[in-house]
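Removed: one protein chain of the complex. Kept in place: all other protein chains.
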Amino acid sequence: MRNLNTGKENTWCVGCGNFGILAAIKKSITALNEDNIPLADIVITCGIGCHGKIFDYLNLSGIYGLHGRAIATAQGIKLANPKLKVISFGGDGDSLGEGLEHTLFAAKRNIDLTLILHNNGNYGLTTGQASPLSYMGYKGLSTPMGNVETPFNPITLLIEAGATFVARGYSARIDHLSTLIQKAVQHKGFSFIEVLQPCVSYNNNYDLYNDRCSLLENTPQDDEQARHLAKATEQIYLGVFKQELKPEYCESIKLQDNPQSRTERMAQILR
Amino acid sequence: MRNLNTGKENTWCVGCGNFGILAAIKKSITALNEDNIPLADIVITCGIGCHGKIFDYLNLSGIYGLHGRAIATAQGIKLANPKLKVISFGGDGDSLGEGLEHTLFAAKRNIDLTLILHNNGNYGLTTGQASPLSYMGYKGLSTPMGNVETPFNPITLLIEAGATFVARGYSARIDHLSTLIQKAVQHKGFSFIEVLQPCVSYNNNYDLYNDRCSLLENTPQDDEQARHLAKATEQIYLGVFKQELKPEYCESIKLQDNPQSRTERMAQILR
Amino acid sequence: MPTEVFSVMVGGKAGEGVKKAAQVIAHLAMACGKHVFQEDDYQSLIKGGHNFSIVSIGDRPLWNSYKQHDLIISFDDRSIRTHGLELNPAGMHFCNADDCASADDSMIRLPMTSLARDSYGPNGNVSLAAVVIFSKVCGLDPDLLERTIHKEFSRDATGAITYLKKLDFVLNQLDLSPLRSWHQASEPESKLFSGNQLIALGAWAAGLDLYFSYPMTPASSILHYLALKRDSHKVYSIHAESELAAANMAIGACFAGKRCAVGSSGGGFALMQEAFSLAGMVEAPLLCFLSSRPGPATGVSTYTAQEDLFFALNQGHGEFPRIVASPDSFERAFTLAAELMDLAWEIQTPAILLTEKHLSECAANVHLDGHYLPDAPDSLNPKKEDYKRYAITESGVSPLKFPGCANSTDADVIKWNSHEHLESGVRTDAAEQIVAMKNKRKLKAQSLSLATKRYQRIASYGEGTTLVFAYGSTALELREAMKYHPFKLIVPIYLEPFPEEELEAYRGKEAIIVEHASQANFAEFLRIKLGIKAKANILRYDGRSWDSIELAKLIREAEHA
Partner (left out) sequence: MPTEVFSVMVGGKAGEGVKKAAQVIAHLAMACGKHVFQEDDYQSLIKGGHNFSIVSIGDRPLWNSYKQHDLIISFDDRSIRTHGLELNPAGMHFCNADDCASADDSMIRLPMTSLARDSYGPNGNVSLAAVVIFSKVCGLDPDLLERTIHKEFSRDATGAITYLKKLDFVLNQLDLSPLRSWHQASEPESKLFSGNQLIALGAWAAGLDLYFSYPMTPASSILHYLALKRDSHKVYSIHAESELAAANMAIGACFAGKRCAVGSSGGGFALMQEAFSLAGMVEAPLLCFLSSRPGPATGVSTYTAQEDLFFALNQGHGEFPRIVASPDSFERAFTLAAELMDLAWEIQTPAILLTEKHLSECAANVHLDGHYLPDAPDSLNPKKEDYKRYAITESGVSPLKFPGCANSTDADVIKWNSHEHLESGVRTDAAEQIVAMKNKRKLKAQSLSLATKRYQRIASYGEGTTLVFAYGSTALELREAMKYHPFKLIVPIYLEPFPEEELEAYRGKEAIIVEHASQANFAEFLRIKLGIKAKANILRYDGRSWDSIELAKLIREAEHA
């Protein structure tokens, strides 16, 4: 298998949760490749933010897209070649702020791709402003007197929008996260993983996560239970909250390749 | 009280549900005015679509904004003058497609304004294409072989996003709808009303609604029950699904007027 | 008006089938070997209001619709009031006896609504009446009419035939003498196409597989047309959640090797600017159809304008090569869409086909023959090893590979990057690397200029001492105006890169410049590019198209100004 490193200097802060995500994704890719998915069939997209830098550190094909639009770009790739496994990396500002609509519509469509949300509860790259997942009271440069908005809950929001695979991992639990990623990529339909990703510079919640994270015993039996468990705060549950099979978008629209040559097309028009 | 008609020729199709919404809003405004809200303090915004034409038929101040952005514009108005009662009219394509992010963030912020969603299950004005609320299988000009996406449920989506007043009305039940609107406007915080609005030209579901609509007996006791009732299809429930008091955005950011003159501001800068 | 043109106008409420009637009339005329030009005037409403459609018919190709008519059919009183004075001396005005308070004695009354109710039931629609009247007035073969009705009103063919019979009966009683006697000709070579249909087909001929769009008049009918062709043409129309989604999806699809396009009007393009700039940076062959209407903002949704020229030329932040071209005829709508697709892929940079409601939504009989474009050179055969997405080459154009496709292997890493990047596609902030990539894109701009020279970049029509400049569908209005007053019309088809070479002869010349804008934008453009001096600016900015006879007069006046 091709080496997954690019040699690009890594510029994440020492101790950043993103390192765990990078390790987990490499593990997952290796496993998927062993499972007979050629690397050429794996494509990544990402938004702009600290999370996006993963693009430069992973020796995989893909698009380092615009802030907030990686999931739209990913859908375009999938529609053009449904054979590809498309994995999109999003920041919380990126995927649930600037690009919220694309995330929810991808879920609504149940298009077969995977969104990995780097939830660090802030805009890391632009120096720690509040994000849609920042807790109330969070002080960042755009909210120095404290954030006054209630954060979204990404798990329940994505369930509501229609995602058919919804899970939560933690960047410090690399093996668990890697298993989630493999499941998500193998899932036929839209899959979403919220990754709890401590940001040592602006939102260092390692202690909180290390204290409270625990694994779900089973996939919840229905959305209600999933919601209940996803919103729990005394325990922060990791694992698969929802997994369901529903018609997939590219299949529903009956996508087919059109091998017609230009002359054949012209002839068809003139017919 | 000022006459609420503008004299502008009404160009909705005969039988369109929008007439009921127009009647209900007039009733509500009259009632609110009797309740000592001056007309000068009531301001409307709307998006582009059949729904948006209500702007021209209502003799009220406001902004006929861009497609999808009416709720953002409304928030700007509210922030500039929190005393105003701001009512925003949105189409389903408008508020849950093009402008989805603004709708969900307004709810998340719990900013004190009212969104009235004209749910006609299609893009009426642009000749009936599928909308984010179109049912699976809906055939419109952009989906002639049938819509393949699962529609959002606007009630549960808005609850998920954080709206503190969430209700459903039906354009053919004008009195009930008018009461909902009054409650919504009086509610301190973000209020949302989904109005079932038959579109006689592209999605004529009067029969369905007349058959199945029934009033909620009480406001559900919690979100779970609200969700359950909002998703029911054998019965389509009308009424208030959620009502809750939470800190309001403009108050949370401690908005105050700044009466300082230019000279005083300059002096403060030089200090 | 020279008698060679016969013009029909149908007016009524939205929902009454005005446009449908006009389409069938156009088809009937074509069946008789005639040329047609159809224009629909409608507003943003679904039922009611006032719509009208014009079908101008001639023995030669027509480039515009006429505004005075030989036959007017008014479905309602408002139509009578609005169009009563647009009748030619020898013409006939038929009105609906069920709604004709303003009718005068010169008009012929038919109880169109009551007969429709009698035939179809309460929701009976008067559309067909116009077709039948036209057929009578032009002396058409009843057989041709009946066959056409069977085909075109198949949803309720029985009702339609009943209606036809009833109308026939009443019309026969009137004992009218037909204005024309047209007979069916051999199967016509041409078909009725709108500009938008031709744009869609041109792009499809050049390989379009996916169309990403969000509806916006006057571009929506591209989406609708392609959506209908899903199964027959294996082309997939994605109605995205917004224009932002559409444009970013399209770039993703390019990356994965599919030819695709996006389309909208000015407002939608305003939302696609960041993605447009992205296409410049990642070097995506993003093909855009921009169909203009009056602005700013929501503006006037269903009318025509050319206000977006500088906007289109300057889309997207940052510097990168782009192509902007505007079709001046129906045929060109087809070939240009294909050309721009090829050019976008050849140079790997975004292209805009700029047009207007007038061309997008008008229709004419168009003969698409074999004189179609050859395959454009492509750059899809990169060297096997050590693939670099942004390899610096002499032309500035780098080889393209697609993931998981035949042209790439498991060893290829294909990275597109919205940041400034190295040849490998990995991000960079280094000063020398920034300069290297910017220089590469500048090189591409030169290659682009060269490449466009393979295509017809300007058109010229007519003869005369007066020089007139226009672009886009204004050229159509002018070509028809030429029939009434001679002048030489020069039309740049390509606007960026600008075809200076072909236009060198006109540098510094005086000319009359005609455009649909309130500021003389195109005139300013010509001044900048060619130093053209405006002898006169003929501007129209009420959203309506010109009557070509009127336009000819304006040009004559401008000559003497």
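As written, the chain order gives the labels A, B and C, with residue 1 at the start of each chain.
The definition used in the following text is that a contact is a pair of C-beta atoms (placed from the backbone, for glycine too) under 8 Å apart; a residue touches a chain by one contact, two chains touch by 3 or more.
Since the model is a prediction, treat every value here as computed from it, not as a measurement.
*Asks:* One chain isn't shown here. Among C:D308, C:E361 or C:E477, which residue touches it?
*Replies:* Within the whole complex, the residue contacting the unshown chain is C:D308.
*Asks:* Out of B:C50, B:L84, B:L133 or B:A226, which touches the unshown chain?
*Replies:* In the full complex, the listed residue that touches the missing chain is B:L84.
*Asks:* Of the residues in subunit A, which ones touch the absent chain?
*Replies:* Output for subunit A: 9, 11-14, 48, 50, 64, 66-68, 97-98, 100, 123-127, 129-130, 132, 141-145, 201-202.
*Asks:* In terms of residues, what is the contact footprint of the unshown chain on subunit C?
*Replies:* Touching the chain left out of view, subunit C contributes residues 43-44, 244, 265-267, 269-271, 273-274, 276-278, 280-282, 292, 294-303, 305, 307-308, 310-311, 313-320, 418-420, 429, 431-432, 434-435, 438-439, 441-442, 517-519, 521, 528, 541-544.
*Asks:* Would you write out the residues of subunit B that touch the absent chain, in ascending order?
*Replies:* 2, 6, 8, 38-41, 43, 45, 48, 55-56, 59-66, 69, 72-81, 83-84, 101-102, 105, 253-258, 260, 262, 265-266, 268-270
Everything below uses one rule, namely that only the chains that are shown with their structure count from here on.
*Asks:* Where the CA atoms of subunit A average out and where those of subunit C average out, how many Å apart are those spots?
*Replies:* Here subunit A and subunit C have centroids separated by 41 Å.
*Asks:* What is the distance in Å between the mean C-alpha positions of subunit A and subunit B?
*Replies:* 31
*Asks:* If you look at subunit B, which of its residues touch at least two other chains?
*Replies:* 97, 100, 132, 145
*Asks:* List, in ascending order, every residue of subunit C touching at least 2 other chains.
*Replies:* As it turns out, subunit C has residues touching two or more other chains at 230-231, 241-242.
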